[in-house]
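Some chains have been omitted; the remaining ones sit where they do in the full complex.
We call the chains A, B, C and D, going by the order they appear; numbering starts again at 1 in every chain.
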Amino acid sequence: MIKIGVVDTTFSRIDMAKYAIEVIEQELPEAVIIRYTVPGIKDIPVAAKKLLDEGCEAVITLGWVGGKQVDKYSYLAMSIGLIMLQILTGKHVIDVTVHEDEADDPEKLLEIARNRARKHAYNLVKLVKYGGTALTQYAGKGLRQGYPDVGPLIEG
Amino acid sequence: MIKIGVVDTTFSRIDMAKYAIEVIEQELPEAVIIRYTVPGIKDIPVAAKKLLDEGCEAVITLGWVGGKQVDKYSYLAMSIGLIMLQILTGKHVIDVTVHEDEADDPEKLLEIARNRARKHAYNLVKLVKYGGTALTQYAGKGLRQGYPDVGPLIEG
Amino acid sequence: MIKIGVVDTTFSRIDMAKYAIEVIEQELPEAVIIRYTVPGIKDIPVAAKKLLDEGCEAVITLGWVGGKQVDKYSYLAMSIGLIMLQILTGKHVIDVTVHEDEADDPEKLLEIARNRARKHAYNLVKLVKYGGTALTQYAGKGLRQGYPDVGPLIEG
Amino acid sequence: MIKIGVVDTTFSRIDMAKYAIEVIEQELPEAVIIRYTVPGIKDIPVAAKKLLDEGCEAVITLGWVGGKQVDKYSYLAMSIGLIMLQILTGKHVIDVTVHEDEADDPEKLLEIARNRARKHAYNLVKLVKYGGTALTQYAGKGLRQGYPDVGPLIEG
């Protein structure tokens, strides 16, 4: 049995976990998904830690960051924390972050969030199922999550 | 017996711990609350560490940050520290921070501080009592602490 | 026997340790003070670490930060280091930092430095002697080090 | 048998690993190269950690950073993570980062990326083969990766 963790927040204005979970359930049906919801992004690393301690093979986290400078510092602190957690455990914690100032239009933000959550869930599944060379065919291909892929800078 | 830690500062201009403690005493009456007061935000992580070492199940910290750039760097350092502490211990340290430049009006700042302290105390109690799915019903719901909830970006 | 560490720098333009030591000697006469002087603020964390390894119960550090942006980054790095040290050891390291751009007037800077060093030395002594509730009577009272206390935001 | 790790991303718009691998294969033909491709730069540290755990003697990482401020914070978080990983393992993780805003012209960016990846692969090989004095003949010589060497500031 494989366990996959999903961490999200009540601060987020979109239920991003829903989209990530749909992908994981479809692509990795044998997985048990354990969800952990916290207030905000600074609480995400400890939730991921708890899920890894419960035996999760990997975790996807879904964070929503405000537009002020202090929000960006909080994002930086969370990012350092998630990276340190991964270094200490050797497990992937794929971070899906949406910045509220990425778009003014709610529909656009929703599209970014949904797309980013789904694509990173696919990334997570591939890494868990096939390991470190699963994405190598896309190395340098300018893939984007939340936006259309931009492609490699110079073809062929 | 469950122990809950409360860390606050003498730098703060509002006794935020009072509001947090009221909520914890009401919602988790069986808990023993251990309080630790430090000078300023950079002293908060070690106080939280000491309370966790004394057996606290979780800690809520109440910090007050000045409006200058160096204050924001101190906030960043504290945030990294609290996140690292949580990663190392696997325990929640819910951080309530009020930035002095969030409002000019003292009454407004008081309202922010009181509301944020109370709501995060509720968050803490729910996580301690019911675990990582206690807040899942609110995932993506745009909850805010210190301000009214903004709600999900797009209903339904 | 209780040991208290004092770390200061040759970069500083004021002998702040002198004021801190005066307070510690007066308020905690049974303490043995161990001093460690380093070149600049980035050397402070390891000096504090060495003093804790020698058995100090707590350490007070006295740093002086220049006015340039890279000096502020050095301040941030030092702050993260001191917080991590405290998390790893569970001991207080009270940080007294004076930023050279806090005032233009040398007399004013001296006043800030002296006041901050003394007040934080008092804080250290209280925490060491009486523990985490020693300062609770001042929680939320708007105490300042280096400047007059600003008091609580709203009285009563 | 010596193992060398290569970490790259699907976010990158240039397949930088190709250039690094060419150099490693040519200069260190006895090495087994283990590649690990991740979505973006914040996933690089854990991939490097996994490769070190698999017995790699050293790792080269190839990251691509966007032009927005939050991208730079992600770069900072990754850099701190890679440095901490190296401190914890005592192994070199040579970081090749290209910032998308280094040039407007795609050809120029390609030139930067290719040059930087190759030169740092040479650096890695030299450090692995000959140790810490392998590059000492170039100390202070103003070598650059991604650009022509600038040379020492003052000759002779």
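Note that a residue touches a chain if its C-beta (ideal position, glycine included) is under 8 Å from a C-beta of that chain, and two chains touch if they have at least 3 such contacts.
Given the structure is predicted, the values throughout are model-derived calculations rather than measurements.
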item: Entire complex copy count, 4 subunits given; value: 5
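In this section, only the chains that are shown with their structure count from here on.
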item: Shortest chain-hopping distance from chain B out to chain D; value: 2
item: Copies chain A and chain B touch via same or different residues, half shared test; value: different
item: Angle (degrees, nearest 5) of the CA superposition of chain A onto chain C; value: 145
item: Computed distance of Cα centres, chain C from chain B, in Å; value: 25
item: Shared-contact residues (touching 2 or more other chains) in chain A; value: 76, 80, 84
item: Topology of the chain contact graph, where touching chains are joined (line, ring, star, complete, other); value: line
item: Touching residues on chain A, where the partner in the complex is chain B; value: 8-18, 34-39, 42-43, 45-47, 49-51, 53, 69-70, 73-74, 76-78, 80-81, 84-85, 88, 106-107, 109-110
item: Of chain C, residues touching chain B in the complex; value: 65, 72, 75-76, 79-80, 82-84, 86-87, 90-95, 99, 120, 123, 127, 132-136, 138-145, 150-154
